[in-house]
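Left out: one protein chain. Kept in place: all the others.
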Amino acid sequence: MTDDEDASTPYGRHRQTTVYTTGMLTGNVPDIPVDPDRLAEHAEEELDGRAYDYVAGGAGGESTMRANRRAFEDYRIVPRVMRDTGTRDLSTTVLGQEFAVPVLLAPIGAQGIIHEDGDIASARAAARWDVPYVCSTQASEPLEDVAEALGDTPKWFQLYASEDRDLTRSLVERAEDAGYDAIVVTLDTPHLGWRERDLDRGFLPFLDGDGIANYTSDPVFRDRLDQPPEENPRAAAQEFVQVFSDATLIWGDLGWIAELTDLPVVAKGILHPEDARAALDHGAEGVVVSNHGGRQVDNAVAALDQLPRIVEAVDEDATVVFDSGIRRGADAVVALALGADAVSLGRPWVYGLGLAGEDGVASVCENFLADLDLTVALAGYDAVDDIDESALRTS
Amino acid sequence: MTDDEDASTPYGRHRQTTVYTTGMLTGNVPDIPVDPDRLAEHAEEELDGRAYDYVAGGAGGESTMRANRRAFEDYRIVPRVMRDTGTRDLSTTVLGQEFAVPVLLAPIGAQGIIHEDGDIASARAAARWDVPYVCSTQASEPLEDVAEALGDTPKWFQLYASEDRDLTRSLVERAEDAGYDAIVVTLDTPHLGWRERDLDRGFLPFLDGDGIANYTSDPVFRDRLDQPPEENPRAAAQEFVQVFSDATLIWGDLGWIAELTDLPVVAKGILHPEDARAALDHGAEGVVVSNHGGRQVDNAVAALDQLPRIVEAVDEDATVVFDSGIRRGADAVVALALGADAVSLGRPWVYGLGLAGEDGVASVCENFLADLDLTVALAGYDAVDDIDESALRTS
Amino acid sequence: MTDDEDASTPYGRHRQTTVYTTGMLTGNVPDIPVDPDRLAEHAEEELDGRAYDYVAGGAGGESTMRANRRAFEDYRIVPRVMRDTGTRDLSTTVLGQEFAVPVLLAPIGAQGIIHEDGDIASARAAARWDVPYVCSTQASEPLEDVAEALGDTPKWFQLYASEDRDLTRSLVERAEDAGYDAIVVTLDTPHLGWRERDLDRGFLPFLDGDGIANYTSDPVFRDRLDQPPEENPRAAAQEFVQVFSDATLIWGDLGWIAELTDLPVVAKGILHPEDARAALDHGAEGVVVSNHGGRQVDNAVAALDQLPRIVEAVDEDATVVFDSGIRRGADAVVALALGADAVSLGRPWVYGLGLAGEDGVASVCENFLADLDLTVALAGYDAVDDIDESALRTS
Partner (left out) sequence: MTDDEDASTPYGRHRQTTVYTTGMLTGNVPDIPVDPDRLAEHAEEELDGRAYDYVAGGAGGESTMRANRRAFEDYRIVPRVMRDTGTRDLSTTVLGQEFAVPVLLAPIGAQGIIHEDGDIASARAAARWDVPYVCSTQASEPLEDVAEALGDTPKWFQLYASEDRDLTRSLVERAEDAGYDAIVVTLDTPHLGWRERDLDRGFLPFLDGDGIANYTSDPVFRDRLDQPPEENPRAAAQEFVQVFSDATLIWGDLGWIAELTDLPVVAKGILHPEDARAALDHGAEGVVVSNHGGRQVDNAVAALDQLPRIVEAVDEDATVVFDSGIRRGADAVVALALGADAVSLGRPWVYGLGLAGEDGVASVCENFLADLDLTVALAGYDAVDDIDESALRTS
């Protein structure tokens, strides 16, 4: 059963029968598990342990990761009936740009340790389903190549502001030149978090040379090295570790970054309403409410629990993206109901990448969107923009 | 030890000694586990994995299923003593009809994947214990045959309103002709939920031809097909998937259905007080508070948590049936105390069907009723109609 | 290391060093685990499955059993320091009688299925440590023999009021004659609870002839039989099942029982403040707050959660014993702090009986008392009568 008339926009008027019959008609078990928990288990079985743990792990005892997931239990959907959900509109406007779906693929560094095709595979999969993609500064491939793989799909560039301001400027200018639509400045990583899984494995992907393509391809970074990275990759990796972040940043520095570019700037890693307001006061047009998927501070507050406070604290026209803990369509509905404009999906699609490259990411995207589409409809909405807190009962 | 004088009404003045001695006197372990959790485990071991998972599974991560069960923990019975519970009256009046017990067997489609005798076995077991039965539109046998198997036992017909209004009308008229006592319109399934277990197995029972007997036996449905379903069952199954529901329904359409029949109409799948009132305003005489056993929307509110709000929102004479999470007698007592007129039991009897056909369903009914009877008495009541919120301590 | 001067009262001025060194000096692992959880596991491994499950099980899904234990988590001891706990007084006055310790061994029927010495072993162990003992109507040995084994230790007789009032009167008179100090009337068992473990094993100990010694030794009961029980034990057992309880009792009947005897009467199985007041209004001098260890009503309120409400509802001079969930000294301290005059210990000592007969029960008593003594002291008290709600922080 095909759905030819929708080939250009594979969801939107997405019918769940299409999704079902894909697997049903063959009677085959899908290659990539639909269930995100089984997907993670499958990835754990199949991937190299160091790569899996680098993706799956969090800071310290991973209390923040657990809190992120548990928080969803407290905000429960109250489905409504008889509301005509024959067609649904999943599109929304984020930073003035039309998104076909209220979902971004979160910036993930060092994808090369997961699959040899890295970001290129992920970007192509995102483009297949027109899901906006956030390219990490620590991408496995240069941001220009990732942009090309994305085609017309909305694309944001995630920036780690370097100690070397010339390098920061160079990265921003390259992103602008490559056609990115926004700069997402990650503020929650002045230092890399205390990741016990990685420490107990003695593993940091960058030291193996992955996730530094945007650096080794950058003229400013290359100028810092005594030898070209091709000749001395270890020295390049160590230089990266030294300069990738600037732990001395203060709010004024966000203004400096905003002035480097005409692109809209979004501040990622916001958990406190005052920080959200500060970001907007210093040139950001939006924030990503996130605790970095629990990877930075152990025993931190669940990102979801801070979302309504931040939504309340900022102007209505400021963009709020929610990140940290999204696994299924219902999670997205909850975050949208609490005031997010869009959600950011992380680990699941990386597992898809690890298991089957581009096809794996595409499969995770397809399943997430179909689940979201159905959940929106079954919650009683025909447009994601209509979802508000009345969709929920909070405990 | 027999209880001959009660042969015509096997419970009612049910003595627990009767129940006990059934197994006690033989010293045998019962074929069908009394414990519903062990029953489910046993079913998981014995049944085909696809069939078991189709019954056992829920939407998405099954958070709603867990919430349904957990909700009972918050409403705890405060047993009263010295109240003369020598005889108990489990009967009640629902939609003006006398029910011997405040329990219905919930509508379950595609029972043929569970046991070859399907609905006929279940209906006969229901009739043995005089437990009202709700026949699904997606029954494995035509509704007329199910009605015959039920005899004088109260019978309701569950309706999925089709995109094809003539088909809807035909199903309602057939139910009325076959002697059903009420039409239960399911409102929470404009689309089939995102069931990860089924998706990961590539399984949908209808595509294998089960659960569409009411369609293939319907003249309106047959007219839609190029070939009789006997000749091309696959095409019939796919036509079913296309037309079984109408996602564009609005409240006015419920009025249209109510006008098709003189039977009372009940709206199933209500979770919001406003939807309960809307249903009653559009021709329904009652509602089934239900989240479809957690099969439609993940992270949805526990049905039990919405029950008191809905009871409060509707007129006292409106019928309120509770569905979603009932496993034991104490669960029924809690729901009755929160204002339900009757409860609807689902998965456990389906497992009984899978393990031992009609006898299995009968055994689950017997155990549930004996447990209910005892729990009512030990909570301090001699009539289910007397149970109200004073029976509970809420946390 | 001995503690000879305390031989006549083995606790009271109990020093924890005595307890420790018993095992320490030998370096041996004790035969009976000190840890009640390991004790239960050990019993599960060693005992006949039917006997273990009869003791360990509860009503329905055992939600009440879990709630009983979980409730203790909400009332946490706030230990106080520098209060001189060099000697402790564990004694208290219950029903005007001096108890050496604020603990009773709960009435347990059918002990013969656990150990061939049954109640006699348990009573002797209780006497060793001067722990008050409650003899069950369903004792494995006649109440007169149990009384003899108890010697001067406080002894209460637990009564199931029979449908046959002459039998009830006979049991009460026998208890009075045998020297019991009080009659504990169990009100929460007009019917036996729905015990799924037993049902799934097809087991009821009484039908195997255990737990009916007080009946087969009773002239009124024997008169009901066509043949002496020695000749037709099965018929005796079945007659027992028919008459052991009277489900038609109302509060006035408690007054009738109270008038049968000069002994104080205590009403067991009280969970509602109104029922506590009713019991006292109808001749009881005290109540046992209890849900029968979770064996009667599933999803019932935790007994501990009702304790403060009942203490508040009754006169200060009414006796309140707490039962259901006590496993360790800290549990007893919590119940005493919430207003109980004494606590009733059940399953643990029955496991001790099963593992090692009299010595096993004695070992459980010794450990429980030593733990209680230490916990009282370390909570900052030198007398159990001083413990009140200020010992706790409630959540």
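In this document, chain identifiers A, B and C correspond to the written order of the chains, with residue numbering beginning at 1 in each.
What we mean here is this: a residue touches a chain if its C-beta (ideal position, glycine included) is under 8 Å from a C-beta of that chain, and two chains touch if they have at least 3 such contacts.
Remember, predicted model here, so these are calculated numbers, not experimental data.
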{"item": "Interface partners of the hidden chain - shown chains only, full complex considered", "value": "A, C"}
{"item": "Selected residue (touches chain absent from view) among C:Leu263, C:Val334 or C:Val361", "value": "C:Val334"}
{"item": "Full-complex contact with the absent chain, from A:Glu73, A:Asp89 or A:Asp305", "value": "A:Asp305"}
{"item": "Contact residue for the chain not shown (choose from A:Asp119, A:Glu141, A:Asp164 or A:Asp275)", "value": "A:Asp275"}
{"item": "Which residue of A:Pro107, A:Pro154, A:Gly193 or A:Pro264 touches the chain not shown here", "value": "A:Gly193"}
{"item": "Residues from chain A at the interface with the omitted partner, ascending", "value": "59-61, 63, 67, 187-188, 190-194, 196-197, 199-204, 207, 238, 241-242, 246-251, 253-254, 267, 269-272, 274-275, 278, 291, 296-302, 305-306"}
{"item": "Contacts of chain C with the absent chain, listed as residue ranges", "value": "1, 16-17, 19-21, 23-30, 33-38, 72-73, 75-86, 327-331, 333-334, 367, 370-371, 374-375, 377-379, 393"}
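Everything that follows uses one rule, which is that only the chains that are shown with their structure count from here on.
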Remaining chains grouped by touching, chain B not included: A | C
{"item": "Identity of the chain that, by mean CA position, is farthest from chain C", "value": "A"}
{"item": "Inter-chain centre distance, chain A versus chain B - centres from mean C-alpha coordinates, in Å", "value": "42"}
{"item": "Multi-chain contact sites of chain B, meaning residues that touch two or more partners", "value": "none"}
